[in-house]
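One structure follows; several queries about it will come next.
The complex is shown incomplete by one protein chain, all other protein chains being positioned as in the whole.
Take a look at chain A:
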Amino acid sequence: MFASKRLGKELSKLQQNLPPGITLVEAENFSEWTMDIRVVDENPLYAGEIYRLKFSFSTSYPIEPPEVVFTQDDAHPIPWHPHIYSNGIICLDLLDRQGWSPVHNVESICISLQSMLTSNTKKERPPGDEDFVRYNKQRPRDISFVFHDNQV
């Protein structure tokens, strides 16, 4: 409905200025964007690495949240985090239908992910990562995560 208009405006803002550690890689259309993020402080878990994010928007964005996953290639690993599965799927309340709010945007999601990494000290995957990665066929937005701890 208004997704393309809103994304158009977000894009022109992103092209003007972005907070440190966040870069726009590709936004050729209004359905899929690629962003890179890195952790700006000196957390040894993430030092020197750049992570690639894929945003997928439905036509109901920003009423509906975008689908956001980390993607892996030779230059971009999947960051270690007890809420990030090794296939790049992120368990973050903000990206869940219930936790989402339409006042969020691509930039604020990137900032939230940055701070989620910054504050983490555990080189861990979520419990059951192996099984989840092997058996999950659902799209991230259809998975209902249980948020057991909000401390991380």
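Here is the rule we use: contacts are C-beta pairs under 8 Å (C-beta built on N, C-alpha and C of every residue); 3 or more make two chains touch, one makes a residue touch a chain; residues count from 1.
Everything below uses one rule, namely that contacts and distances are computed from a predicted model.
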{"item": "The complex's invisible chain, by UniProt name, from \"E3 ubiquitin-protein ligase CHIP\", \"DNA repair protein RAD51 homolog 3\", \"Ribosomal protein/NADH dehydrogenase domain-containing protein\" or \"FYVE-domain-containing protein\"", "value": "\"E3 ubiquitin-protein ligase CHIP\""}
{"item": "Listed residues A:6, A:38 or A:54, member touching the removed chain", "value": "A:6"}
{"item": "Residue numbers in chain A that touch the chain omitted from display", "value": "1-2, 4-6, 8-12, 30, 59, 62-64, 97-98, 100-103"}
